[in-house]
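All protein chains of the complex are present and in place, except for one that has been dropped.
Labels run A, B and C following the written order; every chain starts at residue 1.
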Amino acid sequence: MLLEVKDLHASYGSTRVLHGIDLGMEEGSITALLGANGAGKTTTLRALCAMVKTTGTVSFAGQRIDGRATEDIVRLGIAHVPDGRGTFANLTTEENLRLGAYVRRDRHAIEGDLQRVYGYFPRLKERRAQQAGTLSGGEQQMLALSRALMLRPRLLLLDEPSFGLAPMIVRELFDILRAVKQAERVSMLLVEQSAALALDFADRAYLIETGRIVLSGTAQDIRRDDAVRRSYLGY
Amino acid sequence: MKRLVPIAALLAAALASPAAVAQKKYDPGASDTEIKIGNTNPYSGPASAYGTIGKVIAAYFKMLNEQGGINGRKISFISYDDGYSPPKTVEMARKLVEQDQVLFLFQTLGTPPNTAIHKYMNMKKVPQLHVATGASKWNDPKNFPWTMGWQPNYHTEGEIYAKHILQTKPNAKIGVLYQNDDYGKDLLKGLKDGLGAKAAGMIVKEASYEVSDPTVDSQIIQLQGSGADVFVNITTPKFAAQAVRKVYDIGWKPVHYLNNVGSSVGSVLVPAGLEKAVGVITTEYLKDFTDSRWANDPAVKTWAAFMKKYYPEGDLADRSNMYGYTAAKTLEQVLRQAGDNLTRTNIIKQAASMKGYRVDTLLPGISMTTSDDDFAPIEAVQLERFNGKQFELFGEVMGK
Amino acid sequence: MDAFLHQVFAGLATGGIYASLALALVMIYQATHLVNFAQGEMAMFCTYIAWSLMNAGMGYWPAFLLTVAFGFALGVAIERLVIRPVRHAPVLSTVVVFIALLVILNSVTGWIYSYTIKPFPSPFPASSFLGNRFMSPHELGSIGITFIVLALLYAFFRFTPLGLAMRAAAQNPESSRLVGIRVGWMLALGWGLASAIGAIAGMMIAPIVYLDPNMMGGILLYAFAAALLGGIDSPGGAVLGGFAMGVLENLLGAFVIGNELKLGVALVLIVGVLVVRPSGFFGKVHVTRV
Partner (left out) sequence: MTKKNFLVSIIFLLVVCALPFLVSDYRLFQLTLVLVYAIALLGLNMLTGYNGQISLGHGAFYAIGAYCAAILMDKYGVPYWATIPLAGIVCLVAGFLFGLPALRLEGLYLALATFALGVSLPQLLKYHHLEKWTGGVQGIVIAKPDAPAVFAQAGLPLSADHWLYYFTLAVTITMFVLGRNLLRGRVGRAMLAIRDNPIAAQAMGVDNALYKSLTFGVSAMYTGVAGALGAIAVQFVAPDSFNIFLSLAFLVGIVVGGLASIPGAIYGALFIQFVPNIADSISKAAPWAIFGVFMLVFVYVLPAGVAGAVQMALSRVRRNPRRVVP
């Protein structure tokens, strides 16, 4: 079991958002976390990275990580592509990418990874010396994903990669995600609003509503479930 | 008949001396056991360098009290910090006069702070004694009978330099560097008044500087460029040292008059480099501890012993400590003269009847004389020239 | 003509003073996005430490290096003990903390070391090839050291991952944590480096203006102006800004409006420049998508 979450509570100040969720992921699995706006999807990812006050246990590859600081969790190989993409606006595109590999010990391999990432997103190579703040929404999303890949993570947390992108760009992005899935042997926890998109990408899925897990199973079971079909797939 | 009057005056003065007054008379702030003296001083703020004057005076009174005080009365010296800000000086002076009920204020420091309380003190008829500033306006008994200066004022110092220039180099071309505040402008005005009508012709360039300027190098270059062959240097210690060094470094060889405020051997000429200060002329009225000439002078030795015992954290090289000590000794004399008649009117009267009184830390030949229409105790200064090791007196005592 | 050259070189000398402190101001800005009012007093305090070490018999260069290390430690300590507690308070609280630091350091130094000026040795021999009629060897030498520090700083930010991490932490703390940067320590590092640069600046300035607790008072304003004139986030801009300030101030004072209004007019020019180019000459114009 790569990731195991038991009875996770999380709150912003005095308002509680997560009411004790349980979650599990095997090594290599692609899991989607579905739910309406404000259900607690983003909070879950932030809770995993200790970016919000939590109680309950989270263990990764057998080690407890719920008490640790964000910077230490990242060092274990968990990369997080945050909502709003977290771009370093005043730094150049390449500087953003180099920061992704900040914690890595194998300095010599970084150049190679840089070219590999440029392979996935040739557009980023054209913009490498440009201030990241001036990139388009789509390009910033690619940059955020690439920055996460520069860490050579074991677990990739993706927070609504499709957010604010044109449908054609989203398709292109998910095609690249599939290529990454084959090439990188990395597990992914994908938070997405558009259930259809997520379900045909992931192999397992969880459904979260108002801070509680209400449904879990393989992607096919979830897609066949009537309640899900009616409220999330719209047919 | 005319000859008799002065003798009568002398007799009256003698009569008024302590022995004659038997019964004790007190004003608020004086009692059988205590004399309360008030003071304001910049312990904080931009002028906190002068805070040491307040501290050395307090140390002197501590010593005085240990030696039995004055006529059996202990001195309680109440000093407040005004951060050299006039509004705070007014507040602190009112606290001393109205709340602490001190007998008088002594050595309040700085021209702007003292100007702020000038009218108030005279309206309240509380002596503002021996103010620690060199402005010339404190010697005005007619309008301000309760305010008295102490040190030689900057205006007189300027006049003395002018007199010496006229004597030694009548067709000199003078360059002046001065600090852009009341002290600097007062001394400059004294220089111009001393030169009289020839001032406009002789002064070829005036360069001012702000205390916030990092250096005065630019001004020195301007003065050299003006072709001046006499340099009057009106600066405080830090800028004085910079000026002495820069004048030497750029190879400018004027007759260099350095004002008293910035002429301490230890804290100005040593940092500037003694060899660069050869030939500098200044006026002096106090013995400078850092000048080797006074190394084994008894008065300076007692002062150093006093400092070690009562004010050890004080810096012996800081001229302000000798200044405060000498002022405190002057006051001690005034209080002894007043005896048991500790009324404010008598304090001013005694302070205004100094006849050539000498404190041993003053230069030889310099003494304090005051009268009903002369409220400036020290008006004489001695011209000195620096020979590379120490200052040498030359010429006679200048001024009253 | 000779007088003009003299003034220009004297301006470069004072400009070097402003540039060295401006560098420290830019350094602290890049790490914290704040301009530290107490930077001058911190530099002055470190210079007194160097003076005490030399007074106790230590050689110039060992004392120099030890003081730079002390400066670094002082900066880190101030960040950890004094700045961190107010990191969530409104920005102005931090400005008040800076003012408090300024006042405390100035007053305590005056109390410990008294206010008499102290000569401070120069590492450069008095009559070396460096010196010429216009500038003393020390003035030229200190400008040299300022450029060396600038080069080191440039290399540090440009080529080391640590430098990049520091700039990232200052700009976007949350994303920085997500790539593993210990944001808290980056701030401490920024303060340490700025304080160390300040210590170097102090030791270069003291021989020129003499060491006293109020040594840095006036200089801070000009350094502040130089840093912003050149571009608050560009070390190179700050150094050039410093030299421009020094020469501008001297020429204005000597030839244009006399010394009485030099300070005011120099500053009015700064405001004029900023109104035209709000991020200084060499500062990067920040484009943010709304």
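Before moving on, here are some points about what is shown:
The definition used in the following text is that a contact is a pair of C-beta atoms (placed from the backbone, for glycine too) under 8 Å apart; a residue touches a chain by one contact, two chains touch by 3 or more.
Because the structure is predicted, anything quoted here is derived from the model rather than measured.
The shown chains contacted by the absent chain are B, C, with contact judged over the whole complex. The chain omitted from view is touched by exactly one of B:K36, B:R73, B:K88 or B:R344, namely B:K88. Touch with the chain that is not drawn comes from one residue among C:A100, C:A126, C:L162 or C:V256, which is C:A100. From the set B:K25, B:K185 or B:R385, the residue in touch with the chain omitted from the display is B:K185, counting the whole complex.
Set against the missing chain, the residues C:L21, C:V68, C:I208 or C:L221 yield one that touches it, C:L221. Along chain B, the points of touch with the absent chain fall at residues 43-46, 48, 51, 54-55, 58, 79-81, 83-88, 90-91, 94-95, 97-99, 110, 112, 115-116, 118-120, 180-182, 185, 210, 212. Interface with the hidden chain, as seen from chain C, comprises residues 35, 82, 85-86, 88-90, 92-93, 95-97, 99-104, 106-108, 110-111, 221, 224-225, 228, 232, 260-261, 263-264, 267-268, 270-272, 274-275, 278, 290.
The rule is short, and it goes like this: only the chains that are shown with their structure count from here on.
Because contacts link the chains only in sequence, without closing, their graph is best described as a line. By the count of C-beta pairs in contact, the leading chain pair is B-C. Set against the C-alpha centre of chain B, every other chain centre is closer than that of A. Innermost chain of the displayed assembly, by C-alpha centre distance to the whole-protein C-alpha centre, is C. For the pair chain B and chain C, the distance between C-alpha centroids works out to 38 Å.
Here the CA centre of chain A is 77 Å from the CA centre of chain B.
Contacts with at least two other chains are made by no residue of chain C. Contacts from chain C toward chain A in the complex involve residues 161, 164-165, 167-168, 171-172, 174-183, 284, 286-289. On the side of chain B, the complex with chain C involves touching residues 44, 46, 48-49, 51-52, 180, 207-215, 217-219, 221-222, 225, 237-238, 241-242, 249-251, 266-268, 270-271, 313-315, 317-318. Those residues of chain A that touch chain C in the complex are listed here as 49, 51, 69-71, 74-75, 79-80, 82, 86-91, 95, 98-100, 102-103, 131, 133-134, 147, 151.
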